[in-house]
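One protein chain omitted, others in place.
Coming up: subunit A.
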Amino acid sequence: MFKGFGILAAATLTLAAALPAQADKLDDIIASGTLRCAVVLDFPPMGSRDANNEPIGFDVDYCNDLAKVLGVKAEIVETPFPDRIPALISGRVDVGVASTSDTLERAKTAGFTIPYFAFKMVVLTKDGLGIKDYADLKGKKTGSVSGTFEALALEKDVKKWGDGTTFNGYQTQADVFLALSQGQIDATVVTSTVAAAIVKDGKYKGLMMGGDAPYDIDYVALIALRNEQGLINYLNLFINQQVRTGRYKALYDKWIGLGEAPDLTIAGVYR
């Protein structure tokens, strides 16, 4: 009797010890009861803070939705653009809901889902500088958030134009707007959603739209660790369900609301 119990106990212990080793990130999240999302909070309307300093925005709601279907509590971890990967690698967050452009260069490092949002780029400038479209940026002082999709595209054109055109890369979107409103730079290229939000908000005086930027559409994806296929699989299905159930459209209307929500698919290819 006692001997049998001993074997049983040993077997249970072995099993219990073996289980966590097999658990993947998805299991870990469910077991821990908390989903920690990296969200950029100076990127309205995707992420920002309300009057009570609480995180709000499309990405915040998106994280909450994800936590709900996982049956866990959401924890929003404010993460500036350059810190998204260190936050993921160091285990401070489980997923990045942070408008991350899915470049092939980055995909060597991070695991990307299918796109969950898409951005169009516009020029944002100041009253009275006479910048009406993208071509007017030639010879002007420009700037953007260092290393972002639009910064890379703009910097490439600035180098091509030469002729006194300058580019400054800032660390945060807030610094770009501050520099623009103070006249340190004449124009920036940002996502149309951010531009609309910042012009409407009126916190920075005299900002105005300066036409569309002729860039490709910037598809952004959720990110997780590259080897967490189980989690990425779940996230892909979640994104699919968000669109299917109409939740994507609802969130788009709530936070952006400029007509149709952008199409997340590209005709002619899978994914």
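In the analysis below, a residue touches a chain if its C-beta (ideal position, glycine included) is under 8 Å from a C-beta of that chain, and two chains touch if they have at least 3 such contacts; residues count from 1.
Throughout what follows, contacts and distances are computed from a predicted model.
S.K.: From the list "Cytochrome c domain-containing protein", "Amino acid ABC transporter permease", "Choline dehydrogenase-like flavoprotein" or "YCII-related domain-containing protein", give the UniProt name belonging to the chain omitted from this structure.
M.R.: Cross-referencing UniProt, the chain left out corresponds to "Amino acid ABC transporter permease".
S.K.: Just one of A:Thr79, A:Ser99, A:Ser146 or A:Thr165 touches the chain that is missing; which is it?
M.R.: Considering the complete complex, A:Ser146 is the one touching the chain left out.
S.K.: Based on the whole complex, identify which of A:Thr79, A:Asn168 or A:Ser192 touches the chain you can't see.
M.R.: If we include the chain that is not displayed, A:Asn168 is the one touching it.
S.K.: So one chain is hidden, and I want to know which residue out of A:Ala110, A:Ala153, A:Ile198 or A:Val220 touches that hidden chain in the complete assembly.
M.R.: A:Ala110
S.K.: Touching residues of subunit A against the unshown chain: what are they?
M.R.: Interface with the chain not displayed, on the subunit A side: 81-82, 84-86, 89, 103, 105-106, 108-110, 143, 146-148, 152, 166-171, 175, 178-179, 182-184, 225-227.
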